[in-house]
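With one protein chain held back, the other chains of the complex are shown just where they sit.
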Amino acid sequence: MKEEKNNKNAKKFGMVIDLDKCTGCGTCMVACMSENNIPFKEDESNKLYSITWMRVYRLTNGKSYPDTDICYLPRPCQHCGGRGDHGHSPCVSVCPATATDYSKETGIVSQIYTRCFGCRYCMAACPYHARYFNWWDPVWPKGMEKYLSPNVSVRMRGVVEKCSFCFHRYQLAKDKAYYENRSEIEENEYQTACAQACPSGAIAFGDLNNPAHAVCELKKNKNAFRLLERLQTNPKVYYISGRQWVRHAGDNHLKRDS
Amino acid sequence: MKIDRRSFLSLGIGGAAGIVLSPLPWKLMDDSAIWTQTWPWTPVPPKGDATYVNSACTLCPGGCGISVRKIDERAVKIEGIKGHPVNDGGICLLGLSGLQLLYGPTRIKTPLKRDGERGAGKWIEISWEEAISNVAEKLGDLRKNGKSGSVAFISGIDKSTVPALFKRFLSVYGSSGFMRMPSAADSYELAVYHSLGLKAQLGFDIENSDFVLSFGSGIIEGWGSPVYMMRANGNLRKTGGKIIQIEPRLSNTAAKSNKWIPLNPGTEYALALGLADVIITKSLYNRDYINNSTSGFGEFAAFVQSLYSPDKVEKITGIKKDIIETLAVDFIKAAKPVAICGRGQGRAQSSLGEVIAVQALNALVGNINRKGGAFTVSDPGYFSLPGVISGKMAETKPANIFINDVNSGKCTANALFIYEANPLYSLPDSNSVKEAFAKIPFIVSFSSFMDETAMNSDLVLPNHIYLERYEDVYIGSIPKPVVSLLKPVVNPQFNTKHTGDVIIQIAKKMGSSLADSFRWDSYDSFLEKALGDKWKVLSEESFFEDKKAAELSLKKFDFTGDFSDFKSLFLDLNAQGNPDKYPLVLIPYDSVRIANGYIGNPPFVVKTVEDTALKEKDIFVEVNPVTAKALGLLEESSAMIETPKGKAKVKIHLFEGIMPGLVAMPRGLGHSAYDKYIAGKGINVNELIGTIEDPASGLDAGWGIRAGLLKC
Partner (left out) sequence: MDTKIISGELKRCPAWQFGLWIGAAGIVLLWGVYATLLCWIKGLNQTNMNDAYGFALWIWADLAIIALGGGAFFTGFLRYIIGKDELKHIINYAVIIGFICYSSALIILGIDVGQPLRGWFIFWHANVHSMLTEVAFCLTCYLFVLIIEYTPIILENRRLGNIPFLHNFGHNLHEIMAVFAATGVFLSFFHQGSLGGVSGVLFGRPFAFREGVFIWPWTFFLFTWSAAACGPCFTILITKITEKITGKKLVKQNVIELLAKISGWMTGTYIIAKIVDTLYWAKVTLPKTGFGFLDFYTNNPLYGIWILVLEIGICGILPALILISEKGRKNPASLMAAVILAVLGVCINRWVMVLQVMAAPVLTFETWQMYIPSWQEIATTILPLAYGVIVVSFSYRYLPVFPQEKELNP
């Protein structure tokens, strides 16, 4: 009985990103940085050391002038459900200290900074490079720490961090609903910072299980795909593109079937 | 007790075992782990009550409404206001980074007076009284010596109340030297004046159009009002509208467009005339509109038919004539087509001929001041300065022309005031700007940041930044102009002063007519009076649409643009430089991820810059692989780029999406001032490019410069 009730209430938060709408403006990256107290350094040009929970990749079709084409692909953590959606995300299953976990209630892959001891095994496991290590102590120029948000803890050196689907916003929304004597939150009450900021409206966020939420319909688009589906990581981030080459770039293909 | 070896050992072993079994090591281990979780050097943001303050963003001319989240007295996040007519909840990456500017190290904390050489970065901190007396004295002396006319203002904005105070100040003081930073708006305004006889800006209704023919306008690159345009682009897509992008480089707008048509840079006007020719020859134009609402059509038709047939245009633009023909037909047959121009973000001027040629296309379809077309937007009507003043109200001129005039000796400037602008960095041909600056003995900057221009001034009177002050924000580059109100989200963080207050106090200090014309106690009380009944709306709603400015005038479109000789209007303006010495052409490009106005890129924005544009301190130029191969250049090769204006070391990024023979460099890098997070990254393209004077208008029609690229 209880099980059943729980399953019915279980949410599966996810995203649908329309790559044809995305302009590559990078706003989602910065929305995430400013929402989630992401640190920065004097030189951020080496992307192997640059923490960007949301990273916008630039894809090209490989053709020469003037048949060249570009597509931008924003990549948050994919909140992988793992094979069969059992919650064994590539990263969660390998973490030796249970510092990253899969929530069956929300489908969100959490990251507990104070638990993580920095072995980076999860980074090795994640095929999307969604995880970032704090190689340095985070340092804000004097006075700048004033803008830090208390809703997201600042990470110390030596731990891994990644996109949380702005989990704190979920908690704030739930708290609000609780105070207002509601048991459920509305779709618009829990939106991620990146989805909210995107000037092109390219990112939709919501409960993939809930037919009332936009993402539920959007993910059924015939041009919807996920990254590296063949690996059975089962991401909760869907992409839409009308361009065949873009959809093709979402996964690896053997020469003979491409 | 005598301790023998045996008991010593057993004691030792026993002791060790005892310690291990005691809570001590475990406690210590636990403590040390907890300590790593609370390292004192890792900040813990204090908790507090969350509130939101609605205001507006002034970091670019976009005019977005923002909602700032605060925790107690700290501003912690900037978001877009849902329902705001400009951005409806959206925001851009620069707007999101505002708090890094508010609290950042690049702020100027108190008035500064230059000590030592200009630009050496040596300053003496002075009080506001001293600063204001200093300026008043200087201006008093100049006026006494009959040199009032040699005082100039360069402002980044020109339509709202603070520039109105500057203009009033200059008028009463006896100068006409009010300048704004150059942009496509200069060309639009001139074109509107010539073709419609109106003093108005242009706003394009992209959102409601179904076919946008863009002559290089970076609709999603930050053109005009960036978030507004991105939203418009999104809406256009939703309704199935098309965008055709014409430019030599595959910009993001080009990549996202329905069709990208590369053309030889600088030949946009010819393409527009060629399209007009096809439309006219095929008799596809809007007869009703042409007959009733235009003049000079016959002359124009004869001109384009004699000189801009598709064959000829193919030769000029490099676009196949059948593409030109199809494009013309597609354009004219669309229900609500609109042609737009102003390259990249539209932060640079274009030739008058180019804008008039493009406007002629809009006239041919009859979509001027019609839904989905080009709208004329007159000067704001939401405020008025009380009291009559003596003297003629100063006209706005583009700052680049002023710089040329100072250099050529046509104009002498004895004092220059700079507001919300960074001309030393952002005007093309930086060396000539420096030269002009060197000729001006007294330069005052109102900048809140230690930018290049502030760095090279004599006196810095730091303004509050937009999050610390009241001010009106006007955005007139969209069909329905919007006014928003800046509100002090937080108290001023440093010893800064509202520039409006500074002007009022200087005027008071100077006495006589000036003091009489500035009788307000403070800028805030002035603003309230100037806004009249709008004050209430603004302070409550934080924005409203300026209906007065949007009132449409139904004047006729004059195809001749008031020019008796079309040949002096429509010109092939060659890039500067000898093709033998400089076989390539350098074109600057705009990226929405690089701020290139007077605001330097805050750290968050720099984080988004791709490593194919900037790596450590090196800037990358884009070159087609074919061009690179001929020059022996590979991806990431170092090279020296040289133009008639200067040379610089760059790195090569091979890009298939750029026309062979061109080199593209991003605008907005290569700052030398501000702080370590902004400065020293790449090259400022303005140091390499020059201007091309458009003989028809005197404006800068520059779109590139010849260049050489040498492996090094």
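When the chains are written out, they are named A and B in that same order, and each has its own residue count from 1.
Keep this in mind: a contact is a pair of C-beta atoms (placed from the backbone, for glycine too) under 8 Å apart; a residue touches a chain by one contact, two chains touch by 3 or more.
Keep in mind that what you see is a predicted model, and the values were worked out from it rather than measured.
From the options A:119, A:139 or A:177, the residue with contact to the chain not on display is A:119. Per the touch definition above, the residue from A:159, A:202 or A:240 contacting the chain not shown is A:159.
From the options A:90, A:107, A:150 or A:199, the residue with contact to the chain not on display is A:90.
Chain A residues in contact with the hidden partner, per the touch definition given at the top, are 46, 48-49, 57-59, 73, 83, 88, 90, 92-99, 115-121, 123-129, 131-137, 156-160, 227-228, 230-233, 249-255.
For chain B, the residues touching the chain absent from view are 5-6, 9-10, 29, 32-33, 35-37.
The working rule: only the chains that are shown with their structure count from here on.
By the touch criterion given at the top, residues 20-21, 23-27, 29-31, 33-35, 37-38, 40, 42-47, 50, 52, 56, 58, 60, 62-66, 68-72, 114, 137-138, 140-150, 153-158, 193, 196-202 of chain A touch chain B in their complex. Residues 36-37, 39, 41-48, 69, 71, 74-80, 87, 89-93, 96-97, 99-100, 102-105, 220, 226-227, 230-231, 233-234, 237, 250, 252, 255-256, 260, 262, 493, 592-593, 603-612, 614-616, 624-626, 655-660, 675-677, 681 of chain B are the ones that touch chain A when the two sit in their complex.
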